[in-house]
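Okay, handing you the structure first.
Just one protein chain is left out here, and the rest sit where they should.
Order of writing sets the chain letters: A and B. Residues in each chain are counted from 1.
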Amino acid sequence: MGPVITLLTDYGLEDGYVAACHGVILRLAPEARVIDVCHLVPSGDVRRGAAILAQTIPYIPAGVHIGAVDPAAGARRPVAVEAGGRVFVGPDNGLLSWAVQAGGGATAAYEIVNDEFFVQPVSPTFPGRDVYSPVAAQLCTGRKVSELGPEIDPARLVSLPAPTSLVRDGSVEGEVVSVDRYGNTQLSIAAGDLHSLGVRVGDILQVHLGRRHLSMPYRESYSAVAPGELVAFTDSAGLIAIAVNNGDAAQRLGLPPGARVRLRPTA
Amino acid sequence: MGPVITLLTDYGLEDGYVAACHGVILRLAPEARVIDVCHLVPSGDVRRGAAILAQTIPYIPAGVHIGAVDPAAGARRPVAVEAGGRVFVGPDNGLLSWAVQAGGGATAAYEIVNDEFFVQPVSPTFPGRDVYSPVAAQLCTGRKVSELGPEIDPARLVSLPAPTSLVRDGSVEGEVVSVDRYGNTQLSIAAGDLHSLGVRVGDILQVHLGRRHLSMPYRESYSAVAPGELVAFTDSAGLIAIAVNNGDAAQRLGLPPGARVRLRPTA
Partner (left out) sequence: MGPVITLLTDYGLEDGYVAACHGVILRLAPEARVIDVCHLVPSGDVRRGAAILAQTIPYIPAGVHIGAVDPAAGARRPVAVEAGGRVFVGPDNGLLSWAVQAGGGATAAYEIVNDEFFVQPVSPTFPGRDVYSPVAAQLCTGRKVSELGPEIDPARLVSLPAPTSLVRDGSVEGEVVSVDRYGNTQLSIAAGDLHSLGVRVGDILQVHLGRRHLSMPYRESYSAVAPGELVAFTDSAGLIAIAVNNGDAAQRLGLPPGARVRLRPTA
């Protein structure tokens, strides 16, 4: 198998931006296999990009993983971070941090300054094409990450505050991490934390959203309840999600990313 | 040429779901060529998914063809169906049935139960990643379809009722199968059925939509009429379609999928 390069960006698909990255990679690393992780990260939404990256990368063979979501394009230093046998390349704005953490934490990090790796002239607004892509390609063809620039202390990398989850007083509190295409709201609450309270599949959950209070079944899947019904389940990332079967839970409940949610077993 | 795997889903492109499937496939079948058939099937729209699959697969080399559109994710048994030298993998909910039929009908079918093929732990809500993708990949690397589980009678597979088309009394009646990006409405009426009534390119067609009655030219292409004009033509799948040149026929005529349409020659 050729080396693997993945791309996550907020470039959208209406332009040729993604294709330009593919072209730069193909020119420099013709044997590389490129997987598009996602290009529809909402513009500049670093947290959403970080969540998608961290939840998807475990299913992709180790390689060089580009993240390009940066509302301050050109202002953040580009970095390459080694973690779990992978190399992550992108801006030092926290975008890579959850995936790095999921990979066991950074074992080394480098600031990318060696412009012999870059596509010239470098556009200040398109590091994905001119910096990250050629760097990733050349890392796949024998160049060393240590050639990119000075080593930096991984502890000094920008790290996004992880969505919190707290078990106390017989309940677990967290927040909405993301809302997917179907309106399913993924919480920062791991299935294990909920189970530690004695909740089992088939139970009725008490759900507190600020001052609102609801109860809903905790089931294996959203399809275990009737269409239109609310349900909690363990999603494909191992986190608790709230859904409406054949419906849009985020819209129904008014739950944007960041909203606080508390779950407890029925007494 | 490496083996071919195709993916049709309703996962959308805003998340990393599709990439996770690609990653699983790449890990298990690094030589496979993966073609994305479509990931924007409307959520849970099994009929639309079935139509896209059946109309696209004939243009793709034989391989393993995944379909993952299932409003009852986790509730439908996963199956592998052999037809026309291809293997179709997906839920037994009819999604695969029109493509199987277009391939000459199922020659064998298996329920997928052998969990040594699966990505563990299997998420009840993501069989595309944990069941269909690893199964498809391993079928490409030498595993036999008969290893997946017990053989089942192809006649007992769930089959979607095909859109009907009926020639009688000098007219042909059918329904809207799908509406594409341009608003072109594809009917369930094959060009051959219309031609059997004596209609030829260049004629004026009489079109009955419930109680409404219209006439429009039957031409080679929508571009054969002036911008804004209605036209019927034989589309790229060999079916009659109604379009507005540079316009949206579905919107103009209020024709959703399933709407009844009757065509007859001008007396």
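Definition applied: contacts are C-beta pairs under 8 Å (C-beta built on N, C-alpha and C of every residue); 3 or more make two chains touch, one makes a residue touch a chain.
Every value quoted in this text rests on a predicted model; they were computed, and no experiment measured them.
Contact with the omitted chain, checked across B:4, B:28 or B:46, is made by B:4.
When the missing chain is restored to the complex, the residue among A:71, A:85, A:104 or A:258 that touches it is A:71. Of the residues in chain B, those that touch the hidden partner chain are 1-2, 4, 6, 8, 13, 33, 35-40, 52-53, 55-56, 59-61, 180-182, 220-224, 233-236, 246.
Residues 11-17, 19-20, 22-24, 26-27, 30-31, 43-44, 71-75, 119, 123-126, 129-130 are the ones on chain A that touch the missing chain.
The rule is short, and it goes like this: only the chains that are shown with their structure count from here on.
The distance from the centre of chain A to the centre of chain B, each centre being the mean of the chain's C-alpha atoms, comes to 32 Å.
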